[in-house]
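Shown here: the complex without one of its protein chains, the others still in place.
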Amino acid sequence: MAIRMGIMGVGRIGRLHADHLSSRVPGAEITAICDVNQEAAREVADKLRVPRVYGDTAALCRSSEVDAVVICTSTNTHADLIEEAASAGKHIFCEKPIALDLERIDRAVAAADEANVKLQIGFNRRFDPGFAHVQAQVAGGVVGAPHLVRITSRDPQPPPAEYVKVSGGIFMDMTIHDFDMARFLVGSEPDRILATGGVRIDPAIGAAGDVDTAVVVIAHQDGTLTTIDNSRKAVYGYDQRVEVFGAQGVVWAENKTPHNTGHGDAAGMHRPQPQHFFMDRYIESFVAEMTAFVTSIASGEPAAVTGHDGRVPVVMAMAARRSMDEQRWVSMAEIA
Amino acid sequence: MAIRMGIMGVGRIGRLHADHLSSRVPGAEITAICDVNQEAAREVADKLRVPRVYGDTAALCRSSEVDAVVICTSTNTHADLIEEAASAGKHIFCEKPIALDLERIDRAVAAADEANVKLQIGFNRRFDPGFAHVQAQVAGGVVGAPHLVRITSRDPQPPPAEYVKVSGGIFMDMTIHDFDMARFLVGSEPDRILATGGVRIDPAIGAAGDVDTAVVVIAHQDGTLTTIDNSRKAVYGYDQRVEVFGAQGVVWAENKTPHNTGHGDAAGMHRPQPQHFFMDRYIESFVAEMTAFVTSIASGEPAAVTGHDGRVPVVMAMAARRSMDEQRWVSMAEIA
Amino acid sequence: MAIRMGIMGVGRIGRLHADHLSSRVPGAEITAICDVNQEAAREVADKLRVPRVYGDTAALCRSSEVDAVVICTSTNTHADLIEEAASAGKHIFCEKPIALDLERIDRAVAAADEANVKLQIGFNRRFDPGFAHVQAQVAGGVVGAPHLVRITSRDPQPPPAEYVKVSGGIFMDMTIHDFDMARFLVGSEPDRILATGGVRIDPAIGAAGDVDTAVVVIAHQDGTLTTIDNSRKAVYGYDQRVEVFGAQGVVWAENKTPHNTGHGDAAGMHRPQPQHFFMDRYIESFVAEMTAFVTSIASGEPAAVTGHDGRVPVVMAMAARRSMDEQRWVSMAEIA
Partner (left out) sequence: MAIRMGIMGVGRIGRLHADHLSSRVPGAEITAICDVNQEAAREVADKLRVPRVYGDTAALCRSSEVDAVVICTSTNTHADLIEEAASAGKHIFCEKPIALDLERIDRAVAAADEANVKLQIGFNRRFDPGFAHVQAQVAGGVVGAPHLVRITSRDPQPPPAEYVKVSGGIFMDMTIHDFDMARFLVGSEPDRILATGGVRIDPAIGAAGDVDTAVVVIAHQDGTLTTIDNSRKAVYGYDQRVEVFGAQGVVWAENKTPHNTGHGDAAGMHRPQPQHFFMDRYIESFVAEMTAFVTSIASGEPAAVTGHDGRVPVVMAMAARRSMDEQRWVSMAEIA
């Protein structure tokens, strides 16, 4: 018996999840699609042969043909929709972040807890085959106790300054994935954070009060030190690598390229660039996170990425911003 | 308006194509499924919401709701089904080989030509992202005139001797893909062939009259020399690589691994093995070949892999066998 | 006319330089060898057919058959010997560090300046073919303005705690090479430094007041951010890598292995470990730094690694230690 899914929001990421749920995620079927733009909702529904289309989420939540919702609307609606879905007894997959406000996050997470529904947050990179393999190796003891972790996370193109203004800043918008990755790889909570950065790429980003180049150091509770380096613009592609060094060895994941080819000529030996577009780079992870969500509902096991997992990176982003502003270490306890 | 596909045969490869056509190939929909095992056909049809199920191909061919057929039945039926579909005016995708008999191939290809329908043969490896990139580089002049081509093609596990007996032999069963690859990469027809081999892995393969380890040299009409090496058993995985060396450089494709990770410990530095299973290794190629088929029908352009492309590798396999048996170069003209 | 070299100290590094000068450095000949252990000096002199053997450096400095000295004695003698050689008008190659005390460094450097002799400090890693290539690429504008630099520097084995006690600490003893590398690669002076670390490998190192695992962030004057990660024990070998990321691209140097081989079996694909011993890893750099020294004397060009280059990393090490102790950013101006 397939889990019946309702999609909330059919922008870029909503369509992606809908495509995957309709064809690549076993055990799921989409029974309802909702978007304030009902025409967009209908277009997706037609393409995927989905029977129900809604223009408001409350109506979708009232449907008895929906077991779980996938929240892909804008960030400022996430917490409300989690609460709405929870009160209707629907399991919830919600894109990150839950909210930019800890108190709001806490209430939403509590609502899901109280309703006893699954809540999985969309930190898809945990499901990337390479990063998942690294985490499994670390968790399996292959490198011994982790000592040093390195996360390289560089975008191919900076966002428009307009977007930057409302993004919450580089730490909340971009590094948040790396904060989640650090927790995921190390398996120990952050204790304190040091961040620094600058405007090296686009002065408009600086004018918007943000930086485009940053370094973060995380001291975990177990003593592991994670370094993250971020840039909004890597001309050679989307640079996404991790390395975990420990007492018994090292394990790493390199970039993903469209194919494993090479070319040599009089000028040198050449290899493909990393994939540029995040949907190409992380396509398997999006399929796998949705599969994990559906599986956890079917099996009754806990969500793979919990509300707590959704909250901590927000705290880390706040700590990083404060650290950069005040040029000092900021402990997690200071923030929350 | 989607191209309406009928699937003939829902064994392993038929199911794979059906899955892809239902979800990953734009512009296609499956309107009919046929298998002598009607229960299997119905199961697939239910899963993919396909409206028509048939137990015989003639009935499928009579349906006005089918534009094109995908022939995934056993090899000995391919030529008959091509003729049946052609006479019904359906476009045809047929798994390789068309037949093991040149005269039979010629009649089937002629039938498709006369009916003016597309006929695409299932040499999927041409659509592998890595090999397709290499071919595009060569065709684009990046390495200049090709001089030397190298194709490594080693299976992870030998087939059972029972299968070997009916397989047509290593050259017809396994090297046939490499013969196609040589023509695809070089863009010049084979002129003569030298093959040699031995039984190094499984004496039962020798008892069945075949070899399990082989080397083939192809002299192309333009002077390019291709070497192929085959083994039925590479303990480290499915080893599938190509290299084209030419006047201006070299281009190559390495193996595909499940992820791009590494691991270092006191014993050494370790990387993942190539993927073992051909469906994992070549998954993108199966999607892409079907996309190319659907696109060629929609656009009216010629099939990407023609009946002629289906015929020549069979001749090459025959030449290789004769070369090995008689320990001499065999020209293509000798065979056909 | 060869430059006539006198070697001061024939411990491990002195013997290495002597070997290179006698056979692999063009334009040089060794005319004198000095060691407080005259037997050791004589043994090396015999092997390399060097005519003069001294038991004290003053005597060597008086010889008119010596143009330049190579100071390979213990660190606490470096500054005195620089002054002694400078006053005798000899050019000077001195192993790093000049001293652990800035005032002492300044006097020694001033002495060489006043005597108008070359003074080259033994930061050999600048001459490693890989790192030198990276620096040349950066200096040549290949990556545009540097934004982020990453230096991985992990030893294969921790030193004995006895050594740690007198080593000056990890930053002065080990990271000092990385501090030099950061300046060399970026081409902009450090502005402020953040360091943190812990005892993860050997409690005896902690008992000696030091750490064995550390992360350093350097904010350069031009805005570039360098991160360094250090460990005293990488079980897979001597891990020495750099990466420079900039506005127009990225350039990096990976580890050096004894050969470029691979091995695949049923357990995986395997590659060689990095070389473990620093003399194997950096052998070319030792030859090249001595060649650069001899060349600068012959050509009259400035030394490749100056007294100033010898001083700044000492300041950086002091800043790093203070940063770790006080858990804050420390500016270079605070120290000196």
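A few remarks follow.
The chains carry the letters A, B and C, assigned in the order they are written, with residues numbered from 1 in each.
The criterion applied here is as follows: a contact is a pair of C-beta atoms (placed from the backbone, for glycine too) under 8 Å apart; a residue touches a chain by one contact, two chains touch by 3 or more.
Since this is a predicted model, take the numbers as computed values, not measurements.
Counted over the whole complex, the shown chains touched by the missing one are A, B, C. From the options B:I105, B:V250 or B:M290, the residue with contact to the chain not on display is B:V250. Within the full complex, the residue among B:A2, B:A40, B:A161 or B:V215 touching the omitted chain is B:V215.
For the chain missing from the display, the contacting residue among B:S23, B:S63, B:T77 or B:T196 is B:T196, taking the whole complex into account. When the missing chain is restored to the complex, the residue among C:P97, C:G130, C:P146 or C:P159 that touches it is C:G130. Where subunit B meets the missing chain, the touching residues are 145, 147-148, 150, 152, 154, 194, 196-198, 200-201, 213-215, 217, 219, 223, 225, 227, 229, 231, 233-236, 239, 245, 247-250, 327-329.
Subunit C meets the missing chain through residues 19, 22-24, 49, 128-130, 133-134, 137, 142-143, 248-266, 272. Those residues of subunit A that touch the chain absent from the view are 235-237, 264-266, 268-273.
The rule is simple: only the chains that are shown with their structure count from here on.
In terms of Cα centroid distance from the overall Cα mean, chain A ranks first.
Counting the residue numbers that touch the partner chain, subunit A and subunit C have more than half of them in common. Averaged C-alpha coordinates put the centre of subunit A at 39 Å from the centre of subunit B.
Among all residues of subunit A, those that touch two or more other chains are 248-250.
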